[in-house]
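Quick one: structure below, then a few questions.
Only one protein chain is missing; all other protein chains are in place.
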Amino acid sequence: GSGSSPSGDSTGAAGGSGAGSTATGASGAAGLTGTVTVLAAASLTESFDAIKADFEAAHPGVTVETSYGSSATLVQQVDNGAPASVLALAGSAAAEPLDKSLVKDTTSFARNILEIAVPPSNPAAVASINDLAKPTVKVVLCADTVPCGKAAQATFRKARVVPNVVSKEVDVKATLAKVRLGEADAAVVYHSDVVAAKDAVKGVAIEGQYNTSLTYPIITLTDDAATRAFVAYVLSDAGRHTLASFGFAAP
Amino acid sequence: MVGGGTGRRVGGRLVLGVPALLAVLLLVLPLLALLLRTDWSRLLADLATPTVWTALRLSLTTTSCTAALCLLLGTPLAWLLARSDHPGTRWLRALLTVPLVLPPVVGGVALLLTWGRNGILGGALSAFGIQIPFTTVAVVLAETFVSLPFYVLAVEGAMRGLDPRLEAVARTLGASELRYLRTVGLPLVLPGIASGLALAWARALGEFGATITFAGNFPGRTQTLPLLVYVELERDPQVATSISILLLAISVVVLGALRGRWLR
Amino acid sequence: MVGGGTGRRVGGRLVLGVPALLAVLLLVLPLLALLLRTDWSRLLADLATPTVWTALRLSLTTTSCTAALCLLLGTPLAWLLARSDHPGTRWLRALLTVPLVLPPVVGGVALLLTWGRNGILGGALSAFGIQIPFTTVAVVLAETFVSLPFYVLAVEGAMRGLDPRLEAVARTLGASELRYLRTVGLPLVLPGIASGLALAWARALGEFGATITFAGNFPGRTQTLPLLVYVELERDPQVATSISILLLAISVVVLGALRGRWLR
Amino acid sequence: MTSTRSTLTGLDARVRLRRGAIDIDVSLRAGAGEVVAVLGPNGSGKTTTVLALAGVLPLEGGHVRVGDELWEEVGRRRTPQERHVGLMLADSLLFPHLRAVDNVAYGPRSRGLPKGESRTRALDELDRVGLSALVHARPRELSSGQAARVALARALATRPSLLLLDEPLAALDPDTRARTRSDLAARLTAYDGVTVLVTHDPLDALTLADRLVFVEDGRVTQTGTPADVLREPRSAYAGTVVGLNLYAAHGDSHGHVAIEGGGVLVTTDPTEGRVWATVPPGAVSLHRHEPEGSARNAWPLRITDVTLQGQSARVGLAGELTLTAEVTLESVSALALHVGQAVWASVKATEVRTYPR
Partner (left out) sequence: MTSTRSTLTGLDARVRLRRGAIDIDVSLRAGAGEVVAVLGPNGSGKTTTVLALAGVLPLEGGHVRVGDELWEEVGRRRTPQERHVGLMLADSLLFPHLRAVDNVAYGPRSRGLPKGESRTRALDELDRVGLSALVHARPRELSSGQAARVALARALATRPSLLLLDEPLAALDPDTRARTRSDLAARLTAYDGVTVLVTHDPLDALTLADRLVFVEDGRVTQTGTPADVLREPRSAYAGTVVGLNLYAAHGDSHGHVAIEGGGVLVTTDPTEGRVWATVPPGAVSLHRHEPEGSARNAWPLRITDVTLQGQSARVGLAGELTLTAEVTLESVSALALHVGQAVWASVKATEVRTYPR
């Protein structure tokens, strides 16, 4: 149980999730119909599944289709004519290659901060970001090219720590998987990922002065009422609350 | 002398048996590890969900279409490649192998560049209101793109083994090239076709990268089992393992039955 | 009558040629699209970076090792499978095909469960201070895991085509099973071995999912070309395309040369 | 599908092509209904010629004309399918996945005959080669002789305009061979197309063929009716086939014939210029010592080879010339003939025939 205390509050945040979201669902306007196609970053899987369920309960005439993938892939798909109404990305940088003529509206809807994930037994006894420099601690990070990798670089620079990296994974999920499987002693990932992984990993918080955050934009691509309602719902308190229950902070 | 012979025989068995055993271990141990780490009590509950069923149905439908496309398009191609001795053929053949080495995601991008809204064919198609990406058709196209090369290579290899004099005899008996192919050539390479089909089908069943890029990940439309595994890996790795075991079981049963039926 | 015959011949050509052409288009158009969208002026600059060179060297090294492992371990296995008529063989054969259908990421997980720190073999190995994940050895293992089945299936198919009486004759001439295999069996299935090796090598060259999961992504140690492509795809798709074209060129050249040399 | 076959289906072909080390140039001509036997040593180009006629190997020169149809000419060729030929090679080359009856029915089916009729015809053809009991056997379950019989039935089942048979009887046992030979004779008599029959068996050639063509080293060395060849063989190989000692020789006008390889024969035949000289093996007498009788030809030779053949023995001799003698078993034992022994051989001048080369 060594070094487990800092993660206590973050896991606690995931606690009372479901109840609040259904309460706000009733406030939506009735009589909407249609299909909303949502392309969302893989890290939003659980939270958007919950939002989809709530929104559909509130608007029985609307079907929400979700497709999860890496942000870069999603942008490429939209550029090539994917039938998408809404695009929710991890990091605004991912939206850069997007064909701007397709964009009707862009808003930030969530923010994620970095956290150290360690196996539940925390074999290397990682207690702070400084421990990641020890040669006995196997650290995995995201690759420098992906948002979480860039963010981790920035954090280490700020903390003046040179971590003992064994692998730079292509995405945050692969990074976390290494800790999950016990192959790595620590990984720097998003707080929401630690929350989503439940008891499979433990989080070790990174102090605020070093930490870097990532802003999630939601991009509206079609101009129909159901889509506007969906985006509005994500941005509403109910939506915020659901997102918060999965470890996302407000933008 | 008999003793020496037996010794030599055992020696031969060892020289072959040890590497073969290593090969089997290399392939089978990871599967075993997967099975050992599975929570069997949860397996059925994990699998008996509508999402899994939908994905399963989609996977079986699209891989069957892919297998059919391989058979229909790949067989004639294999045949023409097998009998051509034009020097260009060998480069064509190498070119056809490229989808194997292309990282699947790049394959998906290439497919988008071809069939997408701004693609070299997709532009013309969308003028007719036909949209291919992000549909079930796109899943089949992606699966075909990655598995057709396997099929063509395996079948072409088998076809090269045919005694050309059999064709000569069939032709003198009045058979056209097509009739020879249908009545003699294909039946004789049936083992090759079956093994090519097995390879292609299996590759299609496991296909992920090109599919998610080109067809997206829409439940019921383009979310096949491997894509579901990807999504579940994010949400609940145990479910992902359960689905993998489903994939594994399907392939063992289908390939075991197929090979038992068609390969001797 | 000659006219009619010619008509029939053209008909036959069409029935075969049209689907074959479709198959070629299906495979080649996406590659063409990739080439068309490439910014050729940037290509050289994109590729002449130390990262690309390091990844290229690593890719070539690991795929060569994989090909060698296939040859050394896969050939005896294929041979034993080809001559066994035990009913269990067919299920073993189906089992060996499983790495083909396993989504590569799951394959990588299975490998970790086997060779990883807590894996069924890895635990014992790490007691001796041997660590496999995150090393180049892990890359080779991952590539072997996904490509060995191709090799075994292709070579076994070819071996089944051998006339068993040739072995009978060789044995009466005093050849042991091993000597027969070395001097007659293998030379005669050389086309099958070459095509199996081509398949396996190409599959290994493009391998991504299992590698990233099992071996990680560290430049110079485990970052092969496909991993680099994936990483670059996030940053600069144009660089990713350039590297893909490098992969494509390598495979066309290697396979073209190999097949020209060994297949007929 | 089935072409209207010209009633006039004579063959006029000249096959020119290179194969391995040899240059082939073989002309074959035959009237409708004739059987041409092609004979020659191993590797002389017989199978190659047959494959070229079938359209399997392309000509490099010459032509193939059957009846009034041009089948091939350099630059224009019909496929085997368009030729209406029946082909049986020395390897039986059955379709391994088809049962015997389906192998035989394959041709008729391909030529458009209905299924039932094809099958009936196949059963009938198999019956004619004595395989009624094995119609459902697969090729790998057949012995070599049985397979050869199925292949023969298959080649005959399409009633082709040109029938090409490459050693059709070689794998058969003598009983079946005799039956098949006479069956073949009967069917070829009724058949209005041309048959080209490659064989090593003089008996096949002499009993089945209207015309013999000897091919040696890719060239035709002699053509003629069996009677012509029996009377006047014109190559060493033809001499072997008809069982005569044959020499290329040069005659003065005094009854002396100088053999090209060495040795002189005395004959009562006219002997001016380049001639062939024959000595029937039966006309050669063997003696332990130099003979004193009326025989004008006598040579001391050495025995190289003795083989028994039915009630007689063939004795190979070499020395000043090579000679085969056919003697009774009694002489063999009386003279205690054995390989290596030195003997005298004599031939009467009246037994030595000559004819111009």
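Should a chain be cited, it is by its letter among A, B, C and D, assigned in written order, with residues numbered from 1 in that chain.
By definition in this document, a residue touches a chain if its C-beta (ideal position, glycine included) is under 8 Å from a C-beta of that chain, and two chains touch if they have at least 3 such contacts.
Fair warning: this is a prediction, and the values are worked out from it, not measured in the lab.
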| item | value |
| --- | --- |
| Of D:His200, D:Arg219 or D:Arg296, the one touching the omitted chain in the full complex | D:His200 |
| Of D:Val35, D:Val101, D:Ala122 or D:Leu172, the one touching the omitted chain in the full complex | D:Leu172 |
| Residues of subunit C in contact with the chain not shown | 163, 165-166, 168-176, 179, 183-184, 187-188 |
| Hidden partner chain, residues of subunit D it touches | 20, 39-44, 46-47, 90-91, 134, 137, 141-146, 149, 167, 170-178, 181-182, 185-186, 200-203, 206-207, 237, 240-241, 243, 304-310, 316, 339 |
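To be clear about the criterion, only the chains that are shown with their structure count from here on.
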| item | value |
| --- | --- |
| Centroid spacing, where centroids are CA-atom means, of subunit C and subunit D in whole angstrom | 54 |
| Between subunit A and subunit B, centroid-to-centroid distance (C-alpha), Å | 35 |
| Shared-contact residues (touching 2 or more other chains) in subunit A | 76, 177 |
| Subunit D: positions in contact with at least two other chains | 79, 81 |
